[in-house]
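To start, I am sharing the structure in question, which I have written as structure tokens.
Omission of a single protein chain aside, the complex is shown with its protein chains in their original locations.
Moving on to subunit A:
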Amino acid sequence: MDYSNLRRQAASMKKSLFDQGYLDEQFCQVEDLQDEASPNFAEEVITLFFKDSARLISNIEQALEKYPKDFNKWDAYMQQLKGSCSSIGASRMKSECMSFREFCGQGNVEGCMKSFQKVKREHGVLRQKLEAYFQLLRQAGPAGAATRPGM
């Protein structure tokens, strides 16, 4: 198997994720925390992120239904999700979280609902893309950590 080609593909995929705004520099910071003792740290954190974020999204969904116009509660949940997005560099998701919070601040129910749908969409897309990225890295082997994209 051509491992160097796989690593190039992974690097290209990661660059694309940055160029399209899905990820920001914080993702590189997370990858930089990997070492021989924790070679899969980035993938472990991302897996944890998607597990946690799915739960938070579910909480927000329930809150939107059970607590109509409780903008403080909605905002509090979304603040948690936004924080997690920041921690892993999920840039587009973070932006949608911020939009949602702005609508909460304005007391705009329709805006919140539409924004929440965007949050869910970005969550799903990012999950697919990062799953593909890490699968490629696994195929590329232990030295498969892609290099920083040209930013």
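One rule holds in what follows: contacts are C-beta pairs under 8 Å (C-beta built on N, C-alpha and C of every residue); 3 or more make two chains touch, one makes a residue touch a chain; residues count from 1.
Everything below uses one rule, namely that contacts and distances are computed from a predicted model.
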item: Chain not present in the shown complex, as UniProt names it (candidates "tRNA (adenine(58)-N(1))-methyltransferase catalytic subunit TRMT61A", "glutathione transferase", "Response regulatory domain-containing protein" or "Adaptor related protein complex 4 subunit sigma 1"); value: "Response regulatory domain-containing protein"
item: Among A:38, A:58 or A:128, residue touching the chain not depicted; value: A:38
item: Sole contact to the chain not displayed, among A:26, A:59, A:95 or A:108; value: A:26
item: Hidden partner chain, touching residue among A:16, A:59 or A:80; value: A:80
item: Residue ranges of subunit A at the interface with the undisplayed chain; value: 26, 29-30, 32-33, 35, 38, 41, 44-45, 48-49, 52, 76, 79-80, 82-84, 86-89
